[in-house]
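With one protein chain withheld, the remaining protein chains of the complex are depicted in position.
To keep things simple, chains are lettered A, B and C as they appear, and every chain counts its residues starting from 1.
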Amino acid sequence: MKVNLSKDELAEMMRRMIRIRYFEDAAVELHKNGEIRGSLHTSHGQEGEIVGACMALRLDDYMVGNHRSHGHPIGKGAKLRGLMAELLARETGVCRGKGGSMHLADFSVGSLGETSIVGSGIPVAAGAALGAKMQGLDRVSLCFFGDGAAQEGAFHEGINFAAIWQLPAIFLCENNGYAVSTPISKTALVENIADRAAGYGIPGVVVDGQDVIAVHEAVSAAVQRARAGEGPTLIEAKTYRYLDHAANMGRDLKYRTDEEIESWRSSKDPIARFQARMLQDFKFEASEIEAIDAAVKEDVADSVTFAKDSPFPDPAEAWTDVYAPIVA
Amino acid sequence: MKVNLSKDELAEMMRRMIRIRYFEDAAVELHKNGEIRGSLHTSHGQEGEIVGACMALRLDDYMVGNHRSHGHPIGKGAKLRGLMAELLARETGVCRGKGGSMHLADFSVGSLGETSIVGSGIPVAAGAALGAKMQGLDRVSLCFFGDGAAQEGAFHEGINFAAIWQLPAIFLCENNGYAVSTPISKTALVENIADRAAGYGIPGVVVDGQDVIAVHEAVSAAVQRARAGEGPTLIEAKTYRYLDHAANMGRDLKYRTDEEIESWRSSKDPIARFQARMLQDFKFEASEIEAIDAAVKEDVADSVTFAKDSPFPDPAEAWTDVYAPIVA
Amino acid sequence: MASKTFLQAIRDAQYEEMQRDSNVFIMGEDVECNMFGTTTGMIDDFGRDRVRDTPIAEAGMAGVAAGAAMVGMRPIVDFTIAPFLYPAFDQIMSIIAKSRYLYGGQAKVPVVLRANMIYGNGNAAQHSDRPYSMFMHMPGLKIMVPSNAYDMKGLMKSAIRDEDPVMSFEDVALWSTKSEIPDEEYLIPFGVADIKQKGKDCTIVAIGAMVNLALAAAEELAKENISVEIVDPRTLAPLDTATILESVKKTGRLVIVDAAFSRCSAASEISAIVSDEGFWDLRAPIVRVTTADTHIPFSSSMEPQLYPSKDKVVAAVRRTLS
Partner (left out) sequence: MASKTFLQAIRDAQYEEMQRDSNVFIMGEDVECNMFGTTTGMIDDFGRDRVRDTPIAEAGMAGVAAGAAMVGMRPIVDFTIAPFLYPAFDQIMSIIAKSRYLYGGQAKVPVVLRANMIYGNGNAAQHSDRPYSMFMHMPGLKIMVPSNAYDMKGLMKSAIRDEDPVMSFEDVALWSTKSEIPDEEYLIPFGVADIKQKGKDCTIVAIGAMVNLALAAAEELAKENISVEIVDPRTLAPLDTATILESVKKTGRLVIVDAAFSRCSAASEISAIVSDEGFWDLRAPIVRVTTADTHIPFSSSMEPQLYPSKDKVVAAVRRTLS
């Protein structure tokens, strides 16, 4: 589906991609310094598919992510302060310091939670789509998950539910080629994860995940189908992560070569590619892009300052939110 | 794959089909009288796919079934006495009175257990195939499961394991159109369950389950592939169950019409159809078939007598087989 | 007042709440055809949108319900037999129990997960579990195990209105038992035990259908002038420990009757609470009457002996008094 993007929208795409990139750059630094605890999974290299997909949604649409989902709420429009404060385990974090890096969520932008049990978000996203449909809203639900997740039973069951009930859901497989150290070729014989869509009677689409516009078009088409009541779509974005599976894994697991990483970085970077197109095809001035860049840098820095200035949660907060507060 | 069946083999096919039919006739009666406790799921109408598939195996091949698997060990060559004694909860039963109707197993013929948790046998069958392969045996593992089971996560995970490791497994979906009261059209949009094979990079085959020879040929081809190290096959046999989901469900759930049942019974019965072919195409005499029939009747009656004459398990047996016996 | 069965109580609670709140709906395997009798008349009155047959895909059922709940729906999921919760275990433990917390209170997951417990009927090991204690171990879930139709209705209505996930464990042995049910609406709050019989010599805490065994045992013991107090916790999470401790303070003795396996059971938990917080009141060992820690066999020659029985309860009470 061709989407006519305004100049503002194009600028916004770039803005969101670099927001993710810089946000995660900052996170990696903070993690290295020991200021962020726990695991940290970054999406460096995957910003194109994230932003392309999220920008096909409205703010009131739903989204579900996974362990590698710092970028997804940002792509959906979340403010950085609450996200960074969450990474830094502050009271002002989106999850008030309870979730951390693997469990961001910002309900204010429809991000229903990034669950760190691989595959577990897929049925949940189908459920959000069911809710929207039953309530007569024309909202859709977008689920991000990895190539590794496609081997989980939850993938099969969740997608099948969406198919049989023709739910307004989009399942977006972020195929970055690996699950931790394991290449997808070792755990699935099928050429594309999207080929499995046929087994559920729904459309399957493969798209270049390093091309933000291509992803945006593919997801927009799926969103249109979903809003029209025509059911779910399985989309596979071929992409790549530059960094280790998680920060600080300790040692090199040697499952891929430096050349492989370098070739993706140098010739397929979604930000660099889009920047080139902005200049050539969409007639942006270099200065315009620089301005975006500078503003994002400031935003990210601001989020770090905000987070660091925020207090840690009161220890007593450990006992709240297990159950709903009791209303008198 | 055309299989050249000897006259003895053809006779054996018929013999096993009617062994299943009469065995289950007897079981239904015993259940009605209260002599068999618990649930009783019969395969009346499905004998063709069961026997066609099982007879494509060697005795040392493995087989895994489900809640509706009285017929499967019989198809694989099991003696009736131990099976009937199990239904009647006797000490002489194949499972020594511990398993009952939903959990028959006869390891002496490679029947590794008919697990009553829907879909749960699929990974287990893949595992048996892995064992055979790792041990350098050329055994195969055949898994029976229903159309309903194809929506379980275990289906997805189990078949994928067999695919990626090229295990000698055959997955046989007994599509009888319903899961309890729920038609398959309500829980899967895909035309054939076998169409899902493509999503695992393995062959998918649809076969008329009421034609014992067609099933036998399809499964034989899959067995040949498996033994040759070419990996698993997903086969779907279109079939039908005549009786209620389980005996004594209490009331008519009205999910299908009497006409539908009648049309399968009258024009697609696997035993009647094969009998006609035996007479016409394979030059059997009616008297030969009658002789088989009479012998089977006797065998079934003998199994009932044997079972009834057998003692119930000693109550203390309730505590054995939880763990391996302690060897001094 | 009308005399209603336990199954009717479930059905009525669901029906009334579906009428009251259009966000309430039912999903499960074979719910349309009303297989067990808990959805009588519902397809006619609420239609297929709110009475949804599902595939046999329990993890999917739980996860879909969770997602729907997060956006404002109130799903009731019928898992039929309790062990069928196991394929959904991850969704229950990792998503349903934890989402409110993980997301700092942004999420709520008001689902009701129903499961029946059919044991003692020759369905063998894979179909006969009574697994509530596994779920009690996990914070975030609420758990009800009603002992009669009256309690069932009142608790189920509360469950459906609860802002948190509730698991309802329903003993099939109670299905056809009847209570007098008021015509007017009533709710039974969670975390409030019910003293089913007052007494002074020994406390019996009995869970679910075990309350009836306890009552029968009490009757027998009364003949010997042993006076038993029977506490029905009704909900295991939250658990009304105050009422249990108070009763033990009075009687000094405690027997716990629980149809589950003993190890790490609800009975174990209640015992552990009392042997800490109520220790100085105890005048005798705490006795658990539970199901033997073996699997459930098929044969009637082996199965019935494994469960709690009136005689076992009587013997346990006597032991505390000896």
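FYI, a residue touches a chain if its C-beta (ideal position, glycine included) is under 8 Å from a C-beta of that chain, and two chains touch if they have at least 3 such contacts.
Remember, predicted model here, so these are calculated numbers, not experimental data.
Taking the full assembly into account, the omitted chain touches A, B, C. Residue-wise, the contact with the chain that is not shown comes from B:Ala125, picked out of B:Val51, B:Ile74, B:Leu87 or B:Ala125. The residue touching the chain not shown here, chosen from A:Glu24, A:Glu49 or A:Glu152, is A:Glu152. Of C:Gly67, C:Pro87 or C:Pro308, it is C:Pro87 that touches the chain left out of the display. By the touch criterion stated above, the residues of subunit A touching the omitted chain are 37-39, 86, 89-90, 95, 97-100, 102-103, 115-120, 148-149, 151-154, 179-182, 186-188, 249, 253-255, 312-315, 317-319, 322.
Within the complete assembly, residues 59, 83, 86-87, 89-90, 93-94, 97-98, 101-102, 124-126, 129, 131, 133-134, 136-140, 237, 260-269, 271-272, 274-277, 279-280, 282, 284-288, 293-295, 297 of subunit C touch the chain that is not shown.
Interface with the hidden chain, as seen from subunit B, comprises residues 62, 64, 93-99, 103, 105-107, 112-113, 115, 117, 120, 122-132, 134-135, 141, 153-154, 156-158, 160-161, 164-165, 320-324.
Methods note: only the chains that are shown with their structure count from here on.
With respect to subunit A, maximal separation of chain centres occurs for B (centres as means of Cα atoms). Relative to the whole-protein C-alpha centroid, the nearest chain centroid is that of C.
Note on chain placement: the centre of subunit A and the centre of subunit B lie 45 Å apart, centres being C-alpha means.
Centroid to centroid, with C-alpha atoms defining each point, subunit B and subunit C lie 36 Å apart.
In subunit B, the residues that reach two or more other chains under the touch definition are 151-154, 186-188. For subunit C, the set of residues that touch two or more other chains comprises 54-55, 57, 59-60, 87.
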